[in-house]
Structure formats: structure tokens, C-alpha cells
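Note that one protein chain is taken out, while the other chains of the complex remain in position.
Chain lettering (A, B and C) follows the sequence in which the chains are written, and residue indices restart at 1 in each chain.
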Amino acid sequence: MLEFFNDTQTIHFIIIVGSMSLFFIGFYGIATQKNLVKILVSFDIMESALFLFFIGLHYKVGLVAPILDKHLKTFTNMVDPVPQAMILTTIVIGLAVLALGLSFGIEYYKLTGRNDISKMNELRD
Amino acid sequence: MSLGYYFLLPVIFSFLTPYFKKIGLLRASSILLNLLLFLQTLVYTMMSLPQISLFSIKPPLGIAFILDGYSLLFLLIFTFSGLMVSLYMPWFFKANPRRDEARFYLFFNMLIAGSIGMILSCDIFNLYIFFEITGICSYTLSAYNKDKLGLESGIKYLIIGSIASIFIVFAIMLIYLQIGTVNLGLIAQRFHQIDPKISVLIVLMLFIGFGTKAELFPMNFWAPDIYQGSISPVNGLFSSVVAKAYLFVFFHLFYLFGLNSKYMLFVMVIGAITFLVSEFTALNQTNVKRLFAYSTLGQLGILFMAFSTNSIDTVSGALFHLTSHSISKLLIFLTLGILIHKLKSMKIDILGGFKSTFLTIVLVISFLSVLGIPPFSGFIGKILILKGFALSHNYAAVAFILLVSIVEAIYFFRIIAMMLDKSRAKVIVNVGVMNYAILAVLAALIVLFGIYPSLLLHYTDLAANALLHPTNYLTYALGVGL
Amino acid sequence: MIFQIILLIMLAYVVGFIYFGLYRNITARIQSRYGPSVYQSFYDSIKLFSKKNTVNFGWMFYLGPVIMATGAILTLVLIPIFSDSDFLRSVTSQGNLFVLLYLMVLGPLGNALAVGTGGNPFGVMGVVRGLTRLIGLELPFYIAVVGLIIAANSSDIVHIIDLQKTTGLNIINHPLLFIGAMISMVGFFGESPFDIPGAPQEVYSGPRTEFSGKFLALLMSQGSLFAFAKLVLIVDLFLGGADSLEMLILKTFAIFVTIIFIGVVYGRYKVEQAVDFLMKLPTLIAVLGLARVVWFG
Partner (left out) sequence: MNSIFLLLNLLPILFLYQFGGALHVELNFTSSFTLSLIQTPLGTFFAYLSMISFLLVTIAQKSKKFSFSYYMLQLLLSLAMFMIVLAGDFITFFIGWEIMTWSSYFIISKSKNIDTKSLQKYILFSLASAFSLIAGMVIAYSFAHSFDFSVISSAFRDMPFNIQITLIVLFSLSFFTKAGVIGLHYWVVDTYSKAPDLFSSILSAVMSKMGIYGLFLIYGHIVGYQELKMMFGTILNGTNFGYTLAWIGVATSIIATFKAITQDEVKKLLAYSSIAQLGYIITVIGFGTAYGVAGAMYHTLIHTIIKLLLFINVAAIVAQTGKSKFSELGGLIYRTPVSFVMLLIGIIGLAGMPPLGGFASKFMMYNAAIDTKFALILIGMLFSGAASFLYCYKLVYGIYLGHPTSKNLETTKEVPISYLIPQIILALLLVLTGAFPGAFIKVINPVLVEFSLSTIPYSGLGVMNSAVGSFNGLFIISAFVVFFVLILLLITRIKSKAKNNLNRFDISYCGEVPAQDTSLHFGFGFGADLHKIKFANAILKRSSSSFYESLATQTKKTSELFSRMYYGNIHNTMLIILLFFSALFFIGVN
């Protein structure tokens, strides 16, 4: 029965459904939550969904990870390495932004005792 | 000499900031860096274009920086603005003593690097990385004042930036999934092969991503807040460097991907609405920074209208207008920095409450230039844009721009009248020698480009040609003949 | 030429004063009074020249009546008196109808200046009323004149007179214009219902309040000269001019009597009433006449 899952189409389908539902969870979080930390978490969930989506769609059954070792001697039969490199970079960037956002949030909380973004409205005319 | 230095030098200088701080050369180092970048750009103006610098492998597989006419003009603007701001900062820190100057310089240097990287990189993923570098630096810089307002603006900018980056990442992934490349040249070649529905999605995501950052209506509700919360030199950078960098990318991709025929009207309408709404909103402002933020948004609106026309003359005019707007807004925000410091307020009344003939003259020059009144540089840009619209028989746009410009004139001249009003209580403002020089140079440039426009038109024509007919760029981006 | 001018001025002087005397007589008879002698005004003016002034308000007060008299004489010499003679023709050919229209206002301006110098508020009130009245008063007259000019395609009075020999008199050709002009004339002669500027009982004598002695004499003289000039102008424009002195007297007297009769019957209008009235019916009549000239002439 598990052969069923050993099919590229099926795996892609599952990845699309999974990542998209993850994406929309994040989306839901952005749309409904007002706590800064939750918003940042939602962003991270959305980003993760994208990473999953991207990496997943580049996987085909029978391919191996693009790491040169005993399984992989030549550049054949391996997953496209570019997305992996890209995603790695993006994760780092996402992490940086998340960290920055959290540090802003903390400082802001220290100053005002608030973390509700819809109540951040001191910048106005 | 390599284009790589544009990124490498700022990074090196940024990493060396603690060391510079230790030896007390922080301010000087930043000036040196920006001077180096500016000089390098001046050298490039004398070389044949495009120029390419490879990192290990040649494109389309490898990473490269490409400098064509289009990016050269922006490079000139960015490095020049950077130089001016770095020259201005010593006064600023002397006037507002801070303990964490190093933090500013670190991110300031990186901001310049990121902006320049965005306009030089020839693959979309690197572009994204520079986009994020610019973004992170701007979040930090806008939160540089670690008070309520500063942090609030930083948080707001960060949230908006995250949304934009999600859209862009998504778009890049879709592009890679469809075409299997991130090289701009290859994407440009194969973009029409994408399934129309997916292509619409990609375009929309890129539009939202870059449009949000480039402060287009209705994605610009955050922008005035950011200007309000951050310090004046950073306002100047946002207005004349960062916003312009996003605009650069927007239209670079717009024309490279051949979207001009299909989406021209759409972008024009969005630009027009941005212009209209911003100028009307600006009328009602009492905070100087917000006021000029709205003015910036409005000018970006005109630029979007003009850039999307697909005609060399109009785009050249738009580039001229962009340059003169960058200079004017830099001047305005740097002057605001002086005034806000001296008068300890951000209300619009401070513009009527200072007494300094020099500041009055330079401000008036920049205002008139923004309004497009001869003999200042704004006029040339505006007349070229209007002429271009008229030539394409788009008289509605001509009428629209002129009508909204009157609204724009209302608040600019209200401020001028305020400055000239002798009945107001005035505080004598002494401008330091350095600021004197900076503002004088900026004002002189406005006048110079106004009475001798050929000087700048040479570059804008070059840029418009490179933007609309990117054949040379494409051959380099594809690595042909390297 | 100089001799002719002197002759003309004397003629106008005498005829003007006699007409004025007749006017006073006729008015008196209509009001069942005897009235003064026909020559009374004439004597008055001679007498006043030798009387002493009660007041003098400085040189402008002095010059005002002089300007006024100059305007009147200039008007007089620029109007062709006789149709088929060379009498002063070399002088009249130097001007035209537009010059006359404006010269006719120059005199009152001089007067107004002197009145203003005098500083009597009643006098100024009279002047202002006069000028305000002028807004309405000129209208039908202007329309009539413009109609005639367009009909003749010339603003030269001699030409207009000559043209009437071939086409017939303008009073018959353009009756509406004539009526309009006549209504204005009633006002120009200071007759009721348009006699508000100098209205006695209200503002003393209006503009003339402060004048006495030789100034008053000068004003009276120029008034009679001017009256004669206006009559001749109407005769020239509508009645084909006069080729002899008798015809001139006859025609001018006919016009004069008409004006008096109109004036005697009506009460005085207030300024605004006068202007309102003049801007309605008389203007309408004149405009109809004008329309006939422009579109069907």
C-alpha cells in the first residue's frame, strides 16, 4: 500500500496540500492575530510553507540529495541543488528578520507594555 | 576594478565598524567609503557600458553584477546621496549625541550596499537577497531612535517588509518552478512560455512585493509612519535611495519580462491614484515629515505613470524627474533635520519659525523644483514627461498631472508663504559650514540641471535606452561572448 | 475762421439764453404763472459777471468752470452748424461723432472737480447723482448714435448730414433711434424726470451750490452754449441739419419745445428710478432701432 506513496505525483500532491494548508494557517494568523509575536510566528509559518512547497516540488522519486559521498559519485540522479541552496539562504534571512522583529517587539514591550500591533498608532498627524 | 567592490567595500567597512569606533574614525570611515563608491561610479561614467563583473562562474549559471546605462544613473544617485548623507552625519551626531553611532554606520553602509546590489545583480535570487539586506537595514535604521515612535516605525516597516518578501519569494519560486532558472536574462527570454495564469500570478506577486516597498497606493499606508518615526537623514535616504531602488527593480523587471504592453495601463492608473491620493492627503498634514513623505509618495506616483509609458522620451524625462526629485528631497530632509533639531518640534510651523536666508533660499529652490517650475531641474523632467504623454496622445494623463500639481502647489506655497511671513516669531538658525556646503551643492545641482539639462539628459537618455531596449543587458546577462 | 468762431459763440450765447428764457416762460405758463422775462437769464448772466464772489476755494475752484466752458465751446465748434456751407467746415472736419460724445462729458468733469474742491457735500452728492444718472442716460443716446454711425458707415457728422439728403431724414428712417436719443436729451437738458443731480429742495442746487459771481455766470453761459450745441447735434443727426439760420432756429426750437413739454409733464425720478427706467423702455426702443439698422439696414 505504501507503494502508492512512492509515486512522484502523489508526493507532490501531498506536499502541495500540506504546504498550502500550512500557508493558509499562517495567513489566518496574520489576518486574525494582533499580537506582534503571533504575527511574526505566522510569517514564519508562511515562509516555512513556502520552503516546503519549493523543496518538495523539486523532489522526484528515486533521486538523491545533491551531496557528493558514496551514493553520489557523478552529477546524475540527484535532486536539483539550486532550490536547496536558495532555501537555505532564505531560511537564514527569515531567521534574521524574525530575530530583528522579536528584538523590536521586546524593546517596544519594555517601553510601553503593549504588543498589540493594531494599537500601535502613535505615529499619526 | 570590479563592480563587486560596490558590495565588498561596504561590507568590509561595516565589519570594521567596531575597530573604527575604537580608533575614533567612525564618521570619517563612512565618508571615505561613500567617497570611494562615488568616485568609482564617476570612473564608470567614463567607461563603455554595459560592464560585467563575474564571481567565479559566468552567467547564466554564475552570479554576476551588470552595470548598464539604466543602473549607472541610479548608481550615481545612490552613491551621491550616500556621500551627502555621510557628510551630513557628523553634524547630526554632534547635535544629537548618541552612544550607538556605530549601529547607524553599520546599517547605513549596508543599506547603500544593499540598494546598489539590488540594481546591479543580474539574477533574481541575488536580487532578493539584496532586497532583504536593504530591508533589514531600513527596518533597523527607521528604529534607530529607540523610543516609542522609532520602534513603532521599525516594527511596522518590518511587518510590511515581511509581507512583501513572502510575495517575492513565492514569485521567485514559481518562476524557478516554471522556467528552472533565476538568471534575469533567461527569465526574460522564457517568460512568455509560462502558462498565462501562472504568469499573471507571478506578475501580481512581484507587483505586490515591489509595489508595497515602492510605496504604491493602496499598499502605502505605512509609508508616512516610517518617515515620521525615523531620523531626518534616514528620511532622506528612504526618499532618495531606498524608494528609488525599489522603483528601479520594479521597472527593470517590468521591461525585462516584457510586461509593458499588457500591464502598462494598470501601472499607469495605480501611479495616477497614488499621485492623486498622496497630494490630497499631504494638504491636510501638520507634521513636516509626514507632509514630505506624502509629497514623496505623490512624486513616485508621477514616476510610475511616466515609467510605464514604454516611450524613450517619457522614460528619459521620468528619469530626469527622478534624479531631480532625489536631490530635492534629500535637500529638504537634511534641512528638516537641522530645523527639527533647532526648533525642537516636528510641527509644520517650524518652517515658518526659522530665520536663515540661506535655508529659505535652498528650500524654496527645492520646492520649486519639485513643483516643476523653471528654471529648476524639476521643470525639465516634468515637461519631458508631459511632452511624452502628449506625444502618445494621452491627454488625460497630461490634464491629470497638471491638475493634481496645482493641489501640490497649494501646500508647497503655503509653506513658502509661511517662511516669508515676517509676522511670525523667528528663531535664528545658524547652519554649520559643512551643512552649508552640502545644501549649497544640492541646490546648485538643482539649478545647474535646470539651466544646463544636457548634462543630465545624456545619462537619462542612456538609461531610458537601456531600460526599454535591454538587448545589450540580455547578452551580458546570458553570458554570451564572455 | 476766428471771426466765424466768435460769431458762432455769440450766436449760440444769445440763442441759448433766449431758449432758456422761453423755457422758463413756457414752464410758468403751463403752471399757470407769468414767469420772468424771456431775456431775464441773459441779464442775470451779464449781471453776475460783475458781482463779487462770496467764496473762493483756490485755483481748482477757479479752473473748473473754465474747463467746463472750454468743453462747451470745443463741442460747439466741432459740430457742423450749417449743412451746405463751408462755415467752420475746416474745423469740424478735425473731429467726429465719437470726439463729440466724449467732449460732452469733459465739461461736467471740470465742473465736478471744482465742486469737489469746494468741499460742499451737497455739491458732491449732486455730482455723484449726475454721474450715476449718466450710466443710464447715455445708454439710449449711445445706441442711437451707434445706429446712425453704422447706418451711414461713418462717424463723420457731415457725412451723416449729407447722406440724409439722398436717403431722407433719419427721423423718418430711424424713428426708434430718434425716440431713444430724445429721451436721453431730456436728461441731458436737466429736465424732469431726470433732473435729480441739481434737484433743488434736496441737495440745494446740487453741483452749483457753492458757485457765485463770475463763476456762476460762466457756468450759466456755458450751459446755454452747450444746450445750443446739443440741439444742433440732434438736428444734424436726425433732421438733416440746417442750411440757413432760420431753418436752424426753427429745427432746434422744435426739438427744444418737445423736450420742454416732456419735461414739464413728469415728476422727478430718484437716481435709481431714472437709471432703471432708462435701462428698460428707452434702451429697448433704441436697441430695436439699432437691430433694424444692423440686420436689415
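Observations on the structure shown:
Just so it is clear, a residue touches a chain if its C-beta (ideal position, glycine included) is under 8 Å from a C-beta of that chain, and two chains touch if they have at least 3 such contacts.
Please read all numbers here as calculations on a predicted model, not as lab measurements.
Taking every chain of the complex into account, the omitted one touches A, B, C.
Of the options B:T41, B:N126, B:T309 or B:S405, the residue whose C-beta touches the omitted chain is B:S405. Only one of C:I149, C:L176 or C:I255 touches the chain withheld from this view, namely C:I149. Annotation: of A:I15, A:I30 or A:M86, A:I30 touches the absent chain (contact as defined above).
By the touch rule set out above, chain C reaches the unshown chain at residues 49-58, 60, 62-63, 65-67, 69-70, 73-74, 77-78, 91, 94-99, 101-103, 105-106, 109, 112-113, 116-122, 124-125, 127-129, 131-132, 134-136, 138-139, 142-143, 146-147, 149-150, 153-156, 159, 204, 209-210, 213-214, 218, 270-272, 275-276, 279, 287, 290, 293-294.
Annotation for chain B: contacts to the undisplayed chain at residues 155-156, 159-160, 163, 167, 197, 200-201, 203-205, 207-208, 212, 218-219, 221-222, 224-225, 277, 280-285, 313, 368, 371, 373-375, 379-380, 383, 386-387, 389-391, 393, 395, 398-399, 402-403, 405-407, 409-410, 413-414, 416-418, 420-421, 453-454, 457, 461.
The set of chain A residues touching the chain not shown comprises 27, 30-31, 34, 117-118, 120-121, 123-125.
Assume only the chains that are shown with their structure count from here on.
If each chain is drawn as a node and touching chains are joined, the picture fits none of the line, ring, star or complete shapes. Among the other chains, the CA centroid farthest from that of chain B is the one of C. The distance from the centre of chain A to the centre of chain B, with each centre set as the mean of the Cα atoms, comes to 30 Å.
Chain C has its Cα centroid 102 Å from the Cα centroid of chain A.
Chain B and chain C have CA centres that are 78 Å apart.
Note for the complex: chain B touches chain A at residues 125, 128-129, 132, 135-136, 139-140, 143, 146-149, 151-156, 158-159, 161-163, 165-166, 169-170, 172-173, 176-177, 180, 182, 224-225, 228-229, 284-287, 290.
By the touch rule above, chain A contacts chain B in their complex via residues 30, 36, 39-40, 43, 46-47, 50, 53-54, 57, 80, 82-83, 86, 89-90, 93, 96-97, 100-101, 104-105, 107-108, 111-112, 117, 120, 122-125.
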